[in-house]
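Apart from one protein chain that is not included, each protein chain of the complex appears where it belongs.
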Amino acid sequence: MVAENSTQPISVTLRVWRQAGPAAPGKFVDYPATNVSPHMSFLELLDVVNDGLTLKGEEPIAFAHDCREGICGTCSCTINGKPHGPGHGVATCQIYMRAFSDGDVIIVEPFRARAFPLVKDLVVDRSAFDQIIQAGGFISVRTGAAPDANSIPVPKGDADLAMDAAACIGCGACVAACKNASAMLFVAAKVSQLGLLPQGQPERDSRVLAMVGTMDALGFGNCTNQYECSAACPKAISHDFIARMNRDYLKASVRASFKPAASSATGGA
Amino acid sequence: MNLAGRIFGSSIGRKVIMAITGVILTGFVIGHLVGNLQIFAEPDHINGYGAFLHQLGPLLWVARIVLIASAVLHIWAATVLTMENHAARDVKYGVKHTLRATLSSRLMRVSGVVVLAFLIYHLAHFTLGFTQAATFKESLPLYTLGTDFKVAGFITVRAGTPTFDVYNMVVLGFQKPVVSLFYIIAVGLLSLHLLHGADSMFQTMGWRSEKWAGGLRKIVVLFCLVYFVGNLAIPGAVLLGKLQPHEPARAAATR
Partner (left out) sequence: MAQLDSRIPAGPLAEKWRRHKTEIKLVNPANKRKYEIIVVGAGLAGASAAATLAELGYKVKSFVFHDSPRRAHSIAAQGGINAAKNYQNDGDSVHRLFYDTLKGGDYRSREANVHRLAEVSVNIIDQCVAQGVPFAREYGGLLANRSFGGAQVSRTFYARGQTGQQLLLGAYSALSRMIGAGGVEMHTNSEMLDLVVIDGHAKGIVVRNLLTGAIETYAADAVILATGGYGNVFNLSTYARGSNVTASWRAYKRGACFANPCYTQIHPTCIPVSGDYQSKLTLMSESLRNDGRIWAPKKKEDAKKDPNSIPEADRDYYLERMYPSFGNLAPRDIASRAAKRVCDEGRGVGETGLGVYLDFADAIKRLGEAGVRERYGNLFDIYHEITAESAYQVPMRIFPAVHYTMGGLWVDYNLMSNVPGLFVLGEANFSDHGANRLGASALMQGLADGYFVIPYTIGDYLAGQKPGSRPSVDAPEFKAAAENIRGMTERFLQIKGKEPVSHYHKRLGKILWEHCGMARTRATLTEALKLIPALREEFWANVKVPGSADTLNQSLEQAGRVADFLELGELLCLDALTREESCGGHFREEYQYPDGECKRDDVNFAHVAAWEFQGAGKAPLRNIEPLNYEFTKMSVRNYK
């Protein structure tokens, strides 16, 4: 790593996974980059390389990005074997070239998981996450039907912990980092956020059962409690939430099997 | 879906099966070790203990069935989960670094399989007598208990009862360095298995949190260390000549 505030330009080689489409064969291709300012962001370097490729008449590298400030969760490369690259608690778009040294070969790959099929080059399809949320990652509240916001106090500790979980940006780094491509951290974060709040109680059981069921059905792997997910998470979300979800799931399974259900009588005229 | 479906059919449920069966097996290996450590006392102890266990009759079978079922379920869950995990990453990375997964956690399958192989060998060795038949307890002269064997103060096996000579079987068995070595490697890997497993179980059951994870880790490490040293002690002592077969004369006399 270059000294924190060095402004000496560096030269690096990007070794990038190129794959024209889901069914096409893929391979690593080297792209040298010279005179790189350490203040440049990694994605800006990709921009520059892409402009160069365009001028040479080659297809630029497809990569996902949007906010470029670590909040939208769109960017998604694995850099040198780590989802989102060097650094802790940051996304790919927050990697600056000062994290690399002159002469480095930087290996750039897409997130890899069966549940995240490849679209092109470094872009993968993460809609499986949306499907998990659609299965139950919400509190059913009809617009306009909510009581006054202060009518239910929420202990500050619970609200803060819920916020820790809610910080998830849905980037998929947890899946990419897990050797089993498990989505437990993502699902646990949502289950915990809503489960910690009083507003989330009515659907707490059905939510965790539905979300875990959908997660399983989508072909994610299983958790082996190695915590690679939380180590790669750009928001450093704790794997404690996974323990919490495991507990919730167990309790919910037991309750769903034994708790008497009301007979489904409908209302009168 | 009912409870069984949720437990056997879901990722978390199967993990819970791993954890619960893991605990049962861990409980067994702890008990087993404590029993075995009696070898460092008079032969009366371990031989009396062996006779006591046999005397349990149907209860012993219940325990055995629970253990076998646990092992089967544990292995079943491990296999299913592992297969799913492999399938979940169909295309591998060119380069992938481990960020913080511990060595023991990454060796779970290897350590598990070796432990399984050892388990089979171990049963063949000391329970069924398929290997080293010459020193198997049933081939050795019977032993007559010198003192009463007590459990929690109650006499369970009276002095004078003839028993199998477990003591000599173990000592004679371990005098073969290959056997001891395999045993040591296996308990080493089992300790490694538990180094992740005992910790992991708390996470799976939802009892672990960062607030006390450090403490839990220390307890687990200590436990695995003690467990390993405890197990190492028996073949170690035999190999170092600290444990010798008791003179067969006494045993022979009672035959």
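Chains here go by letter, A and B, matching the order in which they are written, and residues are numbered from 1 within each.
Definition applied: a residue touches a chain if its C-beta (ideal position, glycine included) is under 8 Å from a C-beta of that chain, and two chains touch if they have at least 3 such contacts.
Because the structure is predicted, anything quoted here is derived from the model rather than measured.
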item	value
Displayed partners of the chain not shown (whole complex)	A
Contacting the left-out chain in the complete assembly, out of A:Tyr96, A:Tyr227 or A:Phe241	A:Tyr96
Interface with the unshown chain - residue positions in chain A	4-5, 20-21, 37, 39-41, 43-45, 47-48, 50-51, 53-55, 57-60, 62, 64-74, 87, 89-90, 94, 96, 98, 119-120, 123, 125-127, 129-130, 133-150, 152-156, 159-160, 162-163, 166-167, 169-170, 193-194, 197, 199-200
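The rule is short, and it goes like this: only the chains that are shown with their structure count from here on.
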item	value
Complex contacts: residues of chain B adjacent to chain A	1-3, 6-7, 10-16, 81, 84-85, 87-102, 105-106, 108, 196, 199-200, 202-210
Residues of chain A that touch chain B when the two form their complex	17, 28, 78, 80-82, 107, 109, 112-115, 118, 177, 179-182, 184, 209, 212-213, 215-216, 219-228, 231-232, 238-240, 242-250, 253-254, 256-258
